[in-house]
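Every protein chain but one is kept in place in this view of the complex.
Let's turn to chain A:
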Amino acid sequence: MNELPEVPGLETARVLVVDDNRVNRHLLQALLERGGVTRIEMAEDGNDALARLGTFRPDLILLDLMMPNLDGFEMCRRLRAIPLWKDLPVLVQSSLNRAEDRAKAFAAGATDYVTKPINAVELLARVRIHLQNRALLHDLQCFRDRTESELSLARKMQERLMPSPERLAEAEAAAGVDIAAHFAPSSELGGDFWDLRHDAGERGPSRTMLYMVDFSGHGVGAALNTFRLHAICQQMDVSGLTPAEFLATVNRRLCALLPNGQFATMLAGVVEPAENRFVYASAGSTRPMVWAPGDSAPLLGDSAGLPLGLLASAEYEERSLPLPPGGRLFLYSDGAIEIPVGNDVLDEPGLAALVAERMGETDGGRLLDGLLERLRAIGPIDDDLTALLLTRKG
């Protein structure tokens, strides 16, 4: 059993008593002191109370309603308009005891209500509860703030796993391609990742290996796996490897790391300019799409293959698709085809039809943006969505 936390020291809590009647103020003060509250300040009306907020910084206000100058209702409304005080517990103590008065006080932002004559035990019990709630809320807020800032930092780190604009421009120039990319995790972090490796060709022809990865699941766990995979790929010398050999090697290393139930789909490929082909291997990724200028629909490649991390001895098949100058290659994570449509999902043919509508667009970035906008209009995308559009320069 979890023990409830101690009431955050009544002796350290700051309570502001607001009442125009001096006798009442002193009565409340004596009562609070008897209950263990030591830091008490008094205000004579709403204006006085508001003026003391900044210096006294109360943890709780005991508020009378009927007061001259600024009454309790209006003071409460003004208090709630200040963001810093929107969660401050305000315990109304009033001789007004009609239901309408209570309703009006709650509408003005009161947290709780007790009627005069004050019952000492009840008042102290309520003070205690509100201070405890405030402390719990504060803990939650701190936790949330810390988590948010950690996730935001992690998100920036994850974005940097992918090529920087400079590195991308270099690879584009070297490989004679343009690449438009989109990366949108479903929460702060995602399980998708893409990169490219350019070999200047000291040990063979110059070439660029492009790959896209999608780890099972999403969120923090999947994101941690993208860092693992990035490290594995960075350490590897890919220059002598075919895409199929590359996948087989990455798979062996991932198998040693991933717990049961986690895996990744991956597609790796190389543009072969002399053959006008995109040569690739797939570990259960989505089906790559290619088209040439003038085509009316994209051509879908086969992508069957065992995902990475399941079987160390897995081997991958080498496949290819035509990619002439001016031709385009479209890769995407499964978030793009798992969008619900009626009782089914969009699936690859549905996505291909949307691509076909936009094949006349010459600017790759605009084509991708338009396509993604269309996808979001179809239905909620509750998975990470990464998409890459590569255009071979003509």
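As a convention for this text, contacts are C-beta pairs under 8 Å (C-beta built on N, C-alpha and C of every residue); 3 or more make two chains touch, one makes a residue touch a chain; residues count from 1.
The rule we apply is simple: contacts and distances are computed from a predicted model.
Choosing from "D-ala-D-ala transporter subunit", "Homoserine O-succinyltransferase", "Anti-sigma factor antagonist" or "ATP-binding cassette domain-containing protein", the protein name stored in UniProt for the chain missing from the display reads "Anti-sigma factor antagonist". The residue from A:126, A:218 or A:328 that touches the chain not shown here is A:218. When the omitted chain is restored, the residue from A:231, A:304 or A:353 that touches it is A:304. Contact with the chain that does not appear here is found for just one residue of A:85, A:194 or A:263, A:263.
Touch with the hidden chain on the side of chain A covers residues 214-218, 260-263, 265, 284, 287, 303-307, 310-311, 314, 334, 338, 340, 343-345, 347, 383.
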